[in-house]
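All protein chains of the complex are present and in place, except for one that has been dropped.
Which chain is which? They are A, B, C, D, E, F and G, in the order written, and residues in each are numbered from 1.
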């Protein structure tokens, strides 16, 4: 809860417009709406300017439907559902305005917000296998109002492929570097670019990649300055933070 | 074996009522009943005041049925079967008084013991995906004679949701904090509450959650005092210990 | 902040006794006192009934002295400083009422609170090498107002030693089981006792004990019900939670 | 190759009975028979007195059949096939004298060798879920000529169950302790018994058991003297070594 | 090498002003200056607008001095030396304009750049022990031209301490959350704030903190959106990226 | 890009034959061909003399077909597709000249290059279960123009089997040692042979083999000089490097 | 407590010679002697035929002296103190009959028991660096009454060195294989020998040996039958078990 809202509430109590008990109630219960299995923060889009995001993986279609309904009722216009399996997506396909993207496994209601960021977000991948995670990042950023440039399959074992896209790298305001295996892409891009790089390790690989651990450690130890890291396969997290960075100093992410 | 029983037995030997060989026999063989594949501690409900618990996961339906029958024959009234798959539950559904709870995967014979604890046990979760583990804890505690308050989906990324349930947190005699991913719920609740907190890490998450390792380590390193931890996804263990704590100083758990 | 305090404050605003700005100030700044490098929760002993605890390891003697002074000034009577090296202890030795225990590495100001728990707390160790951690637990529990029974060097490789202390085990209201190496003590005690067991893995051992990891995993996987675990070598955490459990249903820990 | 055989061969060369080239051939190629995908040590039963063992897991039924045929042809009488799935066993069921044990997943050709060991081998388990691994150990030992006593479901959380079988424990010449979860059984038995204990960690458990790692580390760190450890779920290895120990000082294992 | 420079060079070749061999030489050797043990990128401040940073830990004082001299000669005005031990700092103390900060272990030549970022960078810590890492972040950000607000010792076990600084949290353009042990600070701040959060796990803790691994995993699994992570104890990396973010859309970091 | 090509290009600019913009274009875009989801390095067979290799595992049959078509169009004659499942292979079976090897899971277009290496490459395995990985190495080496000698099932537990093939070991110019479980084969061969040994750990095993980690660590710690290691199950990588070594000092690998 | 003793005690109660309370006392307190910091099992040499062993590492010289005195008073003749630092050894040097061996870090009181085992125990090492651990095993076995043959520095990278000692290997009744780094020695010896092999991984090595983890995993995964493993650097444990095996079927270890 923000300072101003709190102040206003207290003033309203002081002026007798709100009773202490009512204020207490308001402080406690108002901004959330409980469904028993989930608690929805209906004030969040006001507070953070963000559409609410639903993490779809551990929820049943019924739970997702319930949460979405409650959000729409409370005035939410745009909803992003992440890690949504094709099967669950099908079960939700009758919701008005629902669109499903199979590559990124994202479900979107209400469409993308118009792109209004400071610059462009580049999403780069080391290989073809990293594309699903990259698309999760790219589509999330687009959903949140950003122009996205895709630079795919430019792994460091073939520097020519990466250097051929140097203009895009140099023009970015934020770069999301998505790579599995040895995850060296983040360091090389971090050394070339002038902007923040968000590294996303992926679970692409086998053996000693240990389901993404190798790429994760590699990215955390990047010798390039300006690189930070999100969880393995967390394309959404990278897209979300990139959007925040691309809207720095503005009211919304 | 308790001191008093041992003393009584020895006295009975001293008074000639029991022969040494019989006493030896009694010390060795009596309180357990062997089925070949399992050994049942038929004196346990006397010794610990607890109903016997059957760990269902690694056993065949036939083995579980055999164990349950032996228990019922020896006078056990209430039996809890944990980690019971729906398929195994179906195979046991003809046992008299058997009830199965699909969410917690618990099978219960003989119903819950009347609630007679010192206070209330709060079971809180970080997200919707943690509910199956939380229900294992909650139903176990109820089975063992406790009143349970559920506070679900109050993860720390939305403090409002948690603070809205502050009264429940403050009123608890024991709190079970169930969370996956970064497991921060235990620390935040531990800092707010005046009572012991039992933290249950869950395997909800992906990538660097490493099937619950992240939440486990996080909870073990909690900077809040008064937090202890059970195994990943071990709702039963948390519910059982919470019940013990909630019956401290009484004869039964 | 508790419900009643908040209500009182709001009422005071409603009655004009407190201005909205003052209330805001009070909500924000009052219960904590900032030293720049540390923020002291001066209301905590009211809220949780607990003396404040200072984690000494990462702090300089100067920082500890500053924190202690601020606490004493705000009316705190009993202070516990954990993980205090002998050298730091010496640097603090001129503080009035300061006592240092070299085995547990605890510094105590204001002495122990009178023992007023529900029952006795048993602290057991597997070996002689576990005693420093055990003493941290025992002295913490005594400081917080508990009677403690020490049952040391009763590791499971010599069951006679443990069974010789069976009376103490059976009489406890809470047991703290401290063990390194394979950490089996917690399971064996957990199977014998009727009360909650808090297991403390220690870093005693070598090779594949991996600085306590072996004992930690062992304890988390205990097949005995009623066992929970704290961090490796965290005697303080075990003593603190044991005290909480031993005061369940009373106002103070 | 043993000293005596080598000496005899060299002598035969010296006496002109064998040509140098023939000797070389003999040294190199004789004792093994190559199938392309496998090399069979046809002299092994002479050298080690042991029947040959086939590790079935990574081989196709065709490969196993080929290996078995080559062994039988070279005069092998008893063959043990480990980690044989029911499906593969079915595919081999027409081999003469082939018997399959579903619990231990062992296939046996030629039956058990008559029991001729120094004493009895005790196979103990912590729980019911450990029985398949225990049976692999027990049946292997029986196959190799040992009398086996089974002591199942005597985990340390219920000491009575274990103490009720104390006579068997005390009479053993070797004990195989099979346990998952915290693996404490090995330490407790190691403390009670006068004979070597071979500990077998199992993958029974969940969460922080990490597929047997917890039991493995626990057993390696046993505070009881006289305990050694084999790989997780390696019932065969334990049974084989126990048989070796039980035949110490005799010509055969 | 940037597009424009390359184009200019090629044009100069086309116009005969530069010979092909000279161009080749220039492409290869110019922007770097070799000292044998180190290669200095003398064009970097042009390319990235950043002062050059020297990673002091693995270098001898002589190597650092050599690198610094070469940089100053090539016109570099501001140099930051990280992870500089007090002993090495003393050995460098005669360099003109060299200033050493013992808490952050940073050596600075040429002073801070005037603060010209979009907003303020907040650096928060969970405890007092995290301050050295936090200062590395804060001083790095100040060196690179940012206003920094310090919010120290506001760990989640005492939410009051954090909420008392809510205004600072809400006003930040970027937040650096520094915490050891369970690392929950990042998630709680991530849930409260509207801006990007860079999480820095620290090695503060003991036992199952595994030198920062616990905090690292916790932060990577944060359930709050908008959080990314740098290496354990990498205050510099967080400060550097925060500065980049705080200068997005401007020419310099 | 090689020195000579670059020099030629610059000369062509200097002589006015190529415009600066054209040269820039050429430097950036020429040697790669983009399919959106993949970027093909069409100059690679010139630069490295190697046929291009497609990592099949993370790609859809459609993507593989697209990549293969683009390669063939650009003049590539021989293509190797690794980690190709039988199902995907079937979907590609209509491509002209496509041959699939089920054991090694390799798809080959254009057949093997004539063997022209310095000597023979020996591929040895510890057991029968390692053969699929060994065949990946052997077939890769044959594809790249090498004579390969297979020495299978010569694990160190039966030294006779290995010594029987000593001539092959001693004659090799490079040896690839493929083994799971304890991976000791690499050390024993490394001690016997005079040539470089490339060790390939495999995921064959169970329990504490941790999917190949045991063999990997074992091989990395080999006490034999002259052994290096590739990723777990990476037969391709070993075959590729062995071919490079076997063509040292010649123009092609 | 053994069956016969228990029976005798009960009989004595039945015949009125012992009172029930006395029997209880005897059952509980007799066989152990408490020093506060340690509990000594004074009946152990009767029960197990073994001299008592003191694990010296975590104990102060004063504690060791106290334990030794209590043992000697209760009639113990031979005492082995393991992991005794030179400094502690010096502090104990005035104890009558105390001898210290610096290589194995063992302190011995009362000298070795006459060798009366079934056969010889061979202690083999991979390298020179493994000798301290090997000596701990060898001296322990000698202390417990075994003839020991040392076969040092016969690592598998030089098979000749091992084969030169083949007679000793073939003659052993038990072999202790001590090796660090890749730990392959155990597998090779296991394949050559006819007797049980106890493998001792050592922490000799660097990098990916991870303080003995590599050798430990390697030995656990040995493809040779008849190999079991003790903790890293646990020479004592191997020597103790080897002695047990070498006395199988006799009354003493």
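One rule holds in what follows: contacts are C-beta pairs under 8 Å (C-beta built on N, C-alpha and C of every residue); 3 or more make two chains touch, one makes a residue touch a chain.
Predicted, not measured: the structure shown is a model, and the values here were computed from it.
Contacts of the undisplayed chain with the visible chains, over the whole complex, involve A, D, E, F, G. Here one chain is not drawn; of E:145, E:212 or E:226, the residue touching it is E:212. The omitted chain makes contact with just one of the residues F:66, F:110 or F:226: F:226. Only one residue from F:73, F:90 or F:167 touches the chain missing from this view: F:167. Interface residues of chain F facing the missing partner chain: 2-3, 47-50, 53, 118-119, 166-167, 170, 173-174, 194-196, 198, 216, 220-221, 225-232, 236-238, 240-241, 244-246, 248-249, 253. With the whole complex as reference, residues 127-131, 152-154, 158, 160-161, 163-164, 166-167, 204, 206-209 of chain G touch the missing chain.
Although one chain is not displayed, its contacts with chain E can still be listed: residues 1, 28-29, 31-32, 36-39, 41, 43-44, 55, 57-59, 63, 83, 201, 203, 211-213, 216, 231-234.
Operating definition for what follows: only the chains that are shown with their structure count from here on.
Look at where the CA atoms of chain C average out and do the same for chain D: the two points lie 49 Å apart.
Mean C-alpha positions place chain B and chain D at a centre distance of 38 Å.
Residues of chain B in contact with at least two other chains: 3, 27, 127, 158, 166, 207-209, 213, 216, 220-221, 225, 231-232. Pairwise chain contacts in this structure: A-B, A-C, A-E, A-F, B-C, B-D, B-E, B-G, C-D, C-E, C-G, D-F, D-G, E-F, F-G.
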